[in-house]
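Of the protein chains in this complex, one is absent; all others appear in place.
We call the chains A and B, going by the order they appear; numbering starts again at 1 in every chain.
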Amino acid sequence: MWGLWTAVGLVVAAGLGLGLVFAAADRVALTGAGPKALVEPVRSALRSLLEQRRTTLAPDRLLWRTACAAVPVLALLSMAVVPVGDRTLLSTSADLVWFNAMEALLWAAVWLIGWGPNAVHSLVGGYRFLAQGVAYELPLMFAIITAGLGAGSLRTTDVVAAQSDLWFVVTMPVAFVVFLGSAAAFAFWGPFAAPAGADIAGGVLSELSGVERLLVEAGRVVLLGASAAMAAALFLGGGSGPWLPDPVWQLLKTLLVTAVLVGVGRRLPVLRPDRAVELAWMVLVPATLLQALVVALLVLAGAYG
Amino acid sequence: MDLTGRIRRWALGRPRVLVIDAPGGERFRWQLEDELDRRHWPLALSPADTDLALVLGRPGAQLAAAIELLWSQVPQPRHRQDIAADGDLPAQLDAASVALVDAANRTEPVQPGAQTQLGNLGPEPDDVDDEHAGHSGHEGHHMHHGGDVAGLAMADTAPDRDGLTLDVLRVALGPVLPGWPTGLVLTGSMQGDVLTGVELAWVDGSDDPNHGVLQATPQAVAMDQLARILLVAGWPTAAAAARRARRDLSGSHPQRAAQTQRAAARVASRVRGSRALRWSVQGIGSTDRGMTPAGSAHAAGDVWGGVRHWCDVAAGGEPVPVAGSPRSLTEASILLEGSELAAARLVVATMDLERPATRVETESTGV
Partner (left out) sequence: MNDTLLSDPAVIAVVVLGAVSVGSGIAVFVVDSMARATFALLVSFLAIAGVLLALDLVYLAVVTALMMTIEMAIMAVFMIMFMMNPAGLMPMTMVHNGRGSAAVGFVAFVALTVGIWTTDWPSRRGQPPADTTRQLGEAIMGSHMLVMLVVGIGLFATILSGTILATGRGRYDRFGADLRATRPDDPTPGGLPR
């Protein structure tokens, strides 16, 4: 039992740490203030803790508050199947589906955050998120499953082990890119930030203050950090690499993915959902299906050993 | 100083600022935003996001009432300050920051809360800057209860743009929103996020005879407009670059003129050359929807045409009025009819609206 709680603590700490790293990198990219901006996420968190919680006129308080708390919980739960070192907290025969299910549950939570406070901007933000979620769920699902297909297993540690000869990113570049893009879409961040856009005064976040805002913001960055770690595990060979010990390699790869994600994401404007959603349905879904087909043929040809 | 106080001071060291530029404070807003950028104090997007509310210029009666309502939605700790145009700006911001920390140190009684204050505002409490709307009738066999809930009136159903009968929500956007001309109020009906029955009006005009006459070069004005568009379009890094360029353009450094021009041209070409932005906003607000072929060379009357126009002017080109860009509120409201909320925000941000110099009475705003 003691071992279990240590492991849980370790995974929570890893999730929060990765989230903090992502948030810090994001602030640096956003403000252009250099390394000084690295502490800004901590400052924002403290500021939120000092702040009063708000309420609005006639909200659905139960659903609203529950949803705010659910966002970081789901992000940390998705971290449970991400390999830390060469182990995962929760190793089941369906890890990859678990990761996906947590993101699906995030839909419900974010939509409720938009619905709960009974406010126009927040409601519009909630619906934008749902439209985005529906559109990016399938590409994300296919991208994740493609990695499982290559490994012949839905267990993340098996997927990492299957890449000892060749990283999956070589044969699955489309799935890799779609995975990262969909992670950004589910965290409504960067070019997919329309649900929290400035044109709707912050959208789903527009009515949040105090600890609730902190929970939601923390959940977003933890999800992004966990996705970066998952991308490193599923497509970049996890901890494999010369000279250095495995966990160091894995951390380096995760940091690299984070840097690339932040660098690209902050270079782009928000893509309006009515445009981006069509792209997801008409281009990304067929593209990820083709990617899965190619990988399936490679599996039959014995390319993955 | 004790540790808690020190932590508190550090945590509030970069407060999020809601800038409210009342008539007469426009040019001064630029200086304020430059100073905020220099200090890395972020701009707040909504009352919930606000620590400091800074009021520039002299708000008229209606705008003052709207600010009051907005203020009632800002969570503690908070501080509101009128910024004097002739004062020392850094000193005023320092004072505001100290006052904010003081507010955090005081254990103030809990604020009345949005509910009571909103409830006292008369029949149309949803006519405020953002939200508190909702309340609808329901179709079919659902049970109907009473005419209002929590003091909010119920809405009806009406046929929508696509011929379905949907619930209609009466909404009002403005007079204070990020990237929105302060004082402008849009009232209309919303179904989903499609606006119909759009009416635009300015809240109380200003008595200031210089009001509306911006003492700046067209180039700097265009850069300001660009910064506003980019904020609404969701491109914060480019918006910050545009604000920096605006600062240099409006400053008087003759020895650095060439450098300033180059920087402005760089910002403009970055925005103009953004394929993602073009893809995202092309065709929005076009008077002939969907008729212009993609990538058309004409500056169509859409948001992308507006962006390109402002980029050209901001880069130092000739200020040619963009084809089909409305200047009056009536033209603008016709253009916004049937558009989505996001599209409407972008269109308004792109427009160069003429502000009335005289006082106008508006009855549509409940604030």
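One rule holds for everything that comes next: a residue touches a chain if its C-beta (ideal position, glycine included) is under 8 Å from a C-beta of that chain, and two chains touch if they have at least 3 such contacts.
In this text, all values refer to a predicted model and were calculated from it rather than measured experimentally.
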{"item": "Option from A:31, A:44 or A:100 whose C-beta touches the chain left out", "value": "A:100"}
{"item": "Of A:41, A:116 or A:238, the residue in touch with the unshown chain", "value": "A:116"}
{"item": "Chain not shown: contacting residue from B:167, B:204 or B:248", "value": "B:167"}
{"item": "Of A:49, A:170 or A:283, the one touching the omitted chain in the full complex", "value": "A:283"}
{"item": "Subunit A, residues in touch with the chain not shown (by the definition above)", "value": "58-60, 62-64, 92-94, 97-98, 100-101, 104-105, 107-108, 111-112, 115-120, 122-123, 127, 130, 133-134, 137, 154, 271, 274-279, 282-283"}
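One rule holds for everything that comes next: only the chains that are shown with their structure count from here on.
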{"item": "Chain centre separation (subunit A, subunit B; CA means) in Å", "value": "31"}
{"item": "Contacting residues of subunit A [partner subunit B, same complex]", "value": "29-33, 37, 40, 43, 46-47, 49-58, 117-124, 127, 191, 193-194, 197-202, 205-210, 213, 266-272, 274-275"}
{"item": "Interface residues, subunit B side, partner subunit A - complex", "value": "7-8, 10-15, 40, 45-46, 48-49, 51, 73, 75-77, 104, 110-111, 113-115, 118-119, 125, 130-134, 149-152, 169, 171, 177-179, 190, 192-193, 230-238, 240, 274, 276-277, 279-281, 340-342, 345-346"}
